[in-house]
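I have placed the structure first, in the form of structure tokens, so that the comments after it can refer back to it.
Here the complex is missing a single protein chain, while all its other protein chains stay put.
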Amino acid sequence: MQSSYSEVDPELLGLISQIKLIVFDFDGVFTDNTVIVSEDGKESVRCWRGDGLGIKRLSELQLQTFVLSTEANQVVAKRCEKLKLRCFSNCADKLVVVKQEIINMKLSLSEVSYVGNDINDKDCLEVVGLPIVVQDAHLDVLPLGRYRTEKPGGYGAVREVCDLFFKAHQIKAL
Amino acid sequence: MQSSYSEVDPELLGLISQIKLIVFDFDGVFTDNTVIVSEDGKESVRCWRGDGLGIKRLSELQLQTFVLSTEANQVVAKRCEKLKLRCFSNCADKLVVVKQEIINMKLSLSEVSYVGNDINDKDCLEVVGLPIVVQDAHLDVLPLGRYRTEKPGGYGAVREVCDLFFKAHQIKAL
Amino acid sequence: MQSSYSEVDPELLGLISQIKLIVFDFDGVFTDNTVIVSEDGKESVRCWRGDGLGIKRLSELQLQTFVLSTEANQVVAKRCEKLKLRCFSNCADKLVVVKQEIINMKLSLSEVSYVGNDINDKDCLEVVGLPIVVQDAHLDVLPLGRYRTEKPGGYGAVREVCDLFFKAHQIKAL
Partner (left out) sequence: MQSSYSEVDPELLGLISQIKLIVFDFDGVFTDNTVIVSEDGKESVRCWRGDGLGIKRLSELQLQTFVLSTEANQVVAKRCEKLKLRCFSNCADKLVVVKQEIINMKLSLSEVSYVGNDINDKDCLEVVGLPIVVQDAHLDVLPLGRYRTEKPGGYGAVREVCDLFFKAHQIKAL
């Protein structure tokens, strides 16, 4: 069952209020899933400026965040540095990292939200409390999302997730 | 109440004729709100070639302009240099700068038009004489625009604003 | 009066058969009219790979070609070098260059086709034998095109013009 941003149904609000950690995949979530390759073999990715404002507002809430990527290229780290986000790249098995980190943070999987777009996010999406998929996620993972962003990856999807949490916390605070 | 370019309703013409200064946000207005990040951490943005012709025609009118950005990266300054536009970047509070500048220019807020796309443009959009939002502005600022561009940011939005002022001044001159 | 590629009406075929020179604008025709600006102020543009095959086939016909741009940045020359096209950049008045060149080539304006997208192409589009505008040309020049490409600039517009001439010459040769 999926819901979209404009509604923010009560059940989703309840789920959000239990989340203590948001884990983001990188490519296809922070980016439009393209990579620009130069003739020197250097890679660049295309990100959304508006994510910065969202991440900044998120940091005002009592929420942990980190970014988790299979990709080895340091472009992941460079973008996360700018957004002041912790980052694990070159990560062969994402669920292993998530499980290790929540032990360190003394959290349970039900307190985790995971934002992904492809089959290497499947294991994580299947076990966390609030699985989120981007609008243009791979067909094989779309059904795993409890929430599907209206915006595609790299075009406001991260910002939308941040706004969703921010507004849910505002409603809760009323 | 919003109107679009094709109309140029009389009330909007009246507003335009009072404007002495146009202030532009940068990301999402001059750009499509994406940022290209290289593996070296260098940033690039994607702008609209046609903005140059618009800005050039605008400079023939008796109008002041400047660009105002929260972003610290010098890519803002580089683009403005090319377009021969004054530029304030790394700007924490945009309204403070606008207010200071109009004192220097001996203008009132009602003589200012502001073009923005996101929540850090909110304070400025709320107080100026002619608030303009781009087609793909954030939902939270869309209602603040007296005029909403037909073209998205980075795909002709700035050019459209320039054309709007240019044509309004031509009508006025008749 | 405009026609599109799929038709190739007899009148357009007649016009094409008289053309000896095709002049192309650069930005918005060979590119999608965006410019990528890096934090070092370096510029890049986005072109269409398929244009190469079109230009190559065009060179098999008895047709002259050159590229004409207002833009001073050498990115124009670099792209034209790759496509083996003559190129005039940093060109303040395009019609002056066209008129000078056709004197050198011993051609008349009726033997020229011009492909453009913006108001600085207006003078040329108004006087040549076959004015062509790209799908996403500026509203102020769209009506000047005798032919409007189905593909937007930078996404096959140049290739479409090349294919149009190539196929028209094939029909003529029958």
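As written, the chains take the letters A, B and C, and residue 1 is the first residue of each chain.
The rule is simple: a residue touches a chain if its C-beta (ideal position, glycine included) is under 8 Å from a C-beta of that chain, and two chains touch if they have at least 3 such contacts.
A quick note: this is a predicted structure, and the numbers were derived from the prediction, not measured.
Asks: Quick check: which displayed chains does the absent chain contact?
Replies: Hidden chain, whole complex, touched shown chains: A, C.
Asks: For the chain left out of this view, which of A:Thr31, A:Thr65, A:Ser113 or A:Gln135 touches it?
Replies: A:Thr31
Asks: Touching the hidden chain in the complete assembly: which of A:Lys99, A:His138 or A:Lys167 does that?
Replies: Looking across A:Lys99, A:His138 or A:Lys167, the contact with the absent chain belongs to A:His138.
Asks: With the missing chain put back, one of C:Gln18, C:Gln74 or C:Ser110 would touch it. Which one?
Replies: Candidates C:Gln18, C:Gln74 or C:Ser110; residue touching the omitted chain: C:Gln74.
Asks: If the hidden chain were put back, which residues of chain C would touch it?
Replies: On the chain C side, contact with the omitted chain comes from 32, 36, 42-50, 53, 73-75, 78-79, 81-82, 154-155.
Asks: Considering the whole complex, not just the chains shown, which residues of chain A touch the missing one?
Replies: Listed in rising order, the touching residues are 27-28, 31, 33-41, 44, 71, 118-120, 138.
FYI, only the chains that are shown with their structure count from here on.
Asks: Chains touching chain B and chain C alike, please list them.
Replies: Common neighbours, chain B/chain C: none found.
Asks: I'd like the Å distance between the centres of chain A and chain C, where a centre is the mean of that chain's Cα atoms.
Replies: 44
Asks: Where does chain C touch two or more other chains at once, residue-wise?
Replies: none
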